[in-house]
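Structure, as structure tokens:
Only one protein chain is missing from this complex, and each of the others stays in its spot.
Up next, chain A:
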Amino acid sequence: MAYTPATLQLLSPAGELVASEETAEYLPLIEALSDEQLREFHRQMVVMRRFDVEASNLQRQGQLALWIPSVGQEGAQVGSGFAAKAQDHIFPAYREHVIARIRGLDLITIIEMLRGISHGGWDPAKTNNFHLYTLVIGSQALHATGYAMGMQFDGTTATGNPDTDEAVIVYFGDGATSQGDVSEALVFAASYQTPQVFFLQNNHWAISVPVTRQSRTPLYLRAAGFGIPSIQIDGNDVLASYAVTAANLDAARSGEGPRFIEALTYRMGAHTTSDDPTKYREPGELEFWTANDPIIRFENYLRAQGADDAFFAEIAQEGEDLAADVRRRTLALEAPPADKVFRNVYSEPHPLVQAQERWLADYEASFEGGQS
């Protein structure tokens, strides 16, 4: 259905490694992974799916204003998330909860954002360079490109040391590819030959609009027009996502310029909890993608590698524990203090904002002990 002969897979849908001319350059990256690392991939996918379901439930129960599910996209996110090195900078869109966790962001921070306590508010310097979510579609592509230009100016990339050379990876969706900012980012990236990977999660829908409305050409082919090498991968193949991202980030960090990866995947849930996908999905679509679930495929692979029921039971339990913990902490969240409205509008005190804050304080005080 969605896959084409050009779509790179390292794992067949049945969960077997694909040995071919196309996969040859990537398989050594997989062989270099320990059993423990492979199991960690699976653990993150399973645990984060459970987290995601819990967050949707919390929204349904009135605890969150909105939830943005990532169910179905765990393969693309876990693979590429683990491919980024510690020194790399990650610019997400807003659905990359799995990568957030891999980089060490406390998930309650994302819950706070969607509960209406913050607009994000985390410090990328303390979350292993995982930057804030950006809700205006495509804007972050330019921030990522500017950041990558800064790495070049700093001389912290393309020095020949892959353990310290830096790169940027930026995430965006199929809908975002129609935004001018994404095209401008590709122009700037190509022009300055930035150390940067553009990672497109083509989940086939921009809310209710199919990817065919955004593009009549496979999206990875567009990159060629910008002079950027590109590849289409099966985004539900966690190993392909890992190896191809790692190889392309290494190319970028070594001074070869930007790269573009289109990961074909599918959002198995709603766009957000405000959405009803039954209104627009094609018949048979969900079934196709359910059969291509990234978690099932990788479980088959790990079982063939010797993982036993005990392992799968353990990570299922870990998912339950995480869900329970997130629920408990969500219910304990307090409303932000009123003065947060006025904080950090500017880096220094600002007369207008200060005057309004004082006015509000006086106004509030006028009710206490005043005439009623």
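To be clear about the criterion, a residue touches a chain if its C-beta (ideal position, glycine included) is under 8 Å from a C-beta of that chain, and two chains touch if they have at least 3 such contacts; residues count from 1.
Going forward, contacts and distances are computed from a predicted model.
Selecting from "Alpha-ketoacid dehydrogenase subunit beta", "Phenolic acid decarboxylase subunit D", "Phosphate transport system permease protein" or "Sarcosine oxidase subunit gamma", the unshown chain of this assembly corresponds to "Alpha-ketoacid dehydrogenase subunit beta" (UniProt protein name).
Contact with the undisplayed chain is limited, among A:Tyr26, A:Phe41, A:Trp67 or A:Trp122, to A:Trp122. Although one chain is not drawn, the whole complex shows that of A:Ala32, A:Ala86, A:Val136 or A:Leu331 it is A:Val136 that touches it.
Interface note for the absent chain: among A:Gln61, A:Thr164, A:Ser191 or A:Thr290, the touching residue is A:Ser191. What chain A contributes to its contact with the hidden chain is residues 118-126, 131-132, 134, 136, 139, 141-151, 153-154, 180-181, 184-185, 187-188, 191, 343-348, 350-353.
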